[in-house]
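Only a single protein chain was left out; the remaining protein chains are all shown in position.
Order as written gives the chain letters A and B; numbering starts at 1 within each chain.
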Amino acid sequence: MKKLLTVSVLGLAIAAASSAQARNYDHVRIGVDVPYEPMEYRTADGELTGFDIDLGNALCDQIGITCEWIEQEWDGIIPGLMSRNYDAIMSSMTINDERRQQVLFSAPYITMPSAWFAPSSFDITEANEETLAGKTIGVQRGTLQDNYVTDNFNSVASISRYSTADDMVLDMQAQRLDIVFLDFPIGQSTLLNNDDTEYVVIGERISEPKEYFGDGFGIAFRQRDEALAEKFNEALAELKDDGTYDEIFERYFGEE
Amino acid sequence: MCGYKNVTTSALGGNEMLDISAWFNDLLAGNLIFTPTTLGYYWEGLVTTTQLVFLSLIAGLVLAVPLAIMRSSKHKWISLPIYFYTYVFRGTPLLIQLYIIYYGVVFIDGIQETFLWPLLREAFYPALLAFTLNTAAYTTEIFRGAIKTTSKGEIEAARAYGMSDSLMMRRIILPSAFRRALPAYGNEVIFMLHASAIASVVTLMDLTGAARFVYARFYAPFEAFLFVAAIYLCLTFAILYFFRFLEKKLLAHLRPQTN
């Protein structure tokens, strides 16, 4: 009886942990946290799209491999890479030292500032310790914005952390939050596009200090997959040369 | 973990204070995750969890007593609605109840203009409301069970004294039911402590919220969650021993006599 039980437990465990196979990079699985408009989101008919998605697919074409996108929430996205749920992360991930200890980054493929967004009724011109005193700030958990806000405003303001950017926008609309701190294009497309007068950007776009805001967005790989990262770097350089990169950029951000 | 407290309290004599902070800094030196800052988050989390659980238990208890009496009523029109309430709240996940209350209140038209909004705006109060309604449902059923098992003899004795129904409820049935409900209620308290972990889903920085924060910032699941698990374990044991102690005091008359 006992033996039977042991065997069945083992069987279940193996069936669950299943599909051990040799790695083969003809096919690369890329982890992405959706939605994060306009970097990665779904259109009304459910199709995955966005700057990262288009660029990622173009990179795979250039290298001559197939890509598969795997959705993963942000706060589990690096552990998911480590555990080989996917082979790369292309999800608006800022390159910084903290993450470099965990993963291997490609060259930066885009640079994005962060910015404060608030309802237009929130009458301030600059976000600092004085104007935010006693306010509620929304950030996405585990992002560099979270780190920045936590280290700079934790003593004066209360910070609400969300699993997804969607949750945060909803609570902003519900008036639970006074202000949110986001990647600029994300806030622009989710908050400003709905109604131009309801929300405003407070102050300048922020990309300093580098300690928090890093060196732009990069594709993350497992430390030992140097060869794969190198292929992506080469492909990125080629796409920048032949104009494909600019074309994709204009598709989402217009000409800047 | 549990022993850690003893170390500090026993050493808290006069000028030994300095030694402790030195010892504490030594302990944290070279540790990237458990800095005084992150420990501060865990502490805040402990405070939030304790407040949430304690307040919801008190409010739930206050609600449960009249509900349990109504639930034990002979009149169907009184007992049925209460049964419906406890059935729904015990039969569905607390997470759904929390979502319904947290997201639900926001979309009631004009709620933002009412005097309730300053409360409902914070994540704490919707969570407290959900937890209270949930624990009240379980506690009602626990009390009802205890009221139902009141011995016939006690009731007959009360009647023989000419007690009215309400006096009998107050003097005889409730006091003995409370005692009988104690072990089951102790389990409910532990259950509530554990259930409160979902508060982090609606942005509350409770103990689990603190652990999730540390995990997301340092990508260190083992450190973040094992540490918080140890804290919960200590809390669970504290509650367990507290109720054992209460049972010993209050249920002494039910134990077999030794002499």
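Observations on the structure shown:
Please note the rule applied: contacts are C-beta pairs under 8 Å (C-beta built on N, C-alpha and C of every residue); 3 or more make two chains touch, one makes a residue touch a chain.
Basically, contacts and distances are computed from a predicted model.
The unshown chain of the complex is recorded in UniProt as "ABC transporter", chosen from "Quinol:cytochrome c oxidoreductase pentaheme cytochrome subunit", "ABC transporter", "Histidine--tRNA ligase" or "Sarcosine oxidase subunit alpha". Considering B:Val47, B:Val62, B:Leu233 or B:Leu251, the position touching the chain not shown turns out to be B:Leu233 (whole complex). Checked against the full complex, the one of A:Gly76, A:Gly138 or A:Gly187 touching the unshown chain is A:Gly76.
Across B:Val47, B:Val62 or B:Ile100, the single residue that touches the chain missing here is B:Ile100. One chain of the complex is left out; on chain A, the residues touching it are 1-2, 5-6, 8-9, 12-13, 15-23, 72-73, 76, 79-80, 82-85, 166-167, 170, 224.
Considering the complete assembly, chain B touches the hidden chain via residues 87-88, 91-97, 99-100, 103-104, 107, 193-198, 201, 208, 211-212, 215, 221-222, 225-226, 228-229, 232-233, 236-237.
Methods note: only the chains that are shown with their structure count from here on.
Averaging C-alpha coordinates per chain places the centre of chain A 37 Å away from that of chain B.
Chain B meets chain A in the complex at residues 103, 106-107, 112, 117, 121-123, 201, 203, 205, 209, 212-213, 215-217, 219, 221. Across the complex, chain A meets chain B through its residues 74-75, 78-79, 98, 102, 141-142, 146-147, 160-163, 170-171, 174-176.
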